[in-house]
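The complex is shown incomplete by one protein chain, all other protein chains being positioned as in the whole.
Now for subunit A:
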């Protein structure tokens, strides 16, 4: 019967997790329950197949890339901490968070959100979105609906507009600059209920 704190006590390093991600204990508890629901077989970690059971993700054109974002380089599993850390990117900005010069960038800051989106494009992690990588994303988002030529012209035009140093690829800075006016905070944030 106990108190619900028994769930929270199962999570190691809870304090650090709260500090890093900015989620409240209630959020973390909910996310833990979700983690357990996704973790078929009670392994204690998630594998790519567990994400496959989320049907709405399967219909999302970039679903595979989003799943990939949870697994850092070469990893086959994601534990609860990493799961929550990735989801923390989608917390709305904390408006009144004091900016301390020596504190690390909060996970849900504008820059972090941009970096997350950048990595969805830049699959080989070389710090640039090449023409090929852009084409790949376009292909998954549009597949049968447009011809290859149209895809290529879209890709070329996009690179033309964003590429400032002429290397035919979009670096993170160029990415950031081209999105200066876009309201990232709103589009890359979810409203977590209490």
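Assume contacts are C-beta pairs under 8 Å (C-beta built on N, C-alpha and C of every residue); 3 or more make two chains touch, one makes a residue touch a chain; residues count from 1.
Everything that follows uses one rule, which is that contacts and distances are computed from a predicted model.
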Inset, instruction - Between "Phosphatidylinositol-glycan biosynthesis class F protein isoform X2", "glutathione transferase", "Glycerol-3-phosphate acyltransferase 4" or "Acyl-CoA thioesterase 17", choose the name on the UniProt record of the chain that's been left out. - result: "Glycerol-3-phosphate acyltransferase 4"
Legend entry - Residue of A:47, A:60 or A:136 in touch with the missing chain, whole complex considered: A:60
Inset, instruction - Based on the whole complex, identify which of A:14, A:93 or A:146 touches the chain you can't see. - result: A:146
Inset, instruction - Extract the touching residues of subunit A with respect to the undisplayed chain. - result: 1-5, 7, 26-27, 29-31, 34, 37-38, 40, 51-63, 66, 86-87, 89-90, 116-117, 120-121, 137-138, 141-146, 150, 154, 157-158, 162, 170, 175, 178-179, 181-184, 187-194
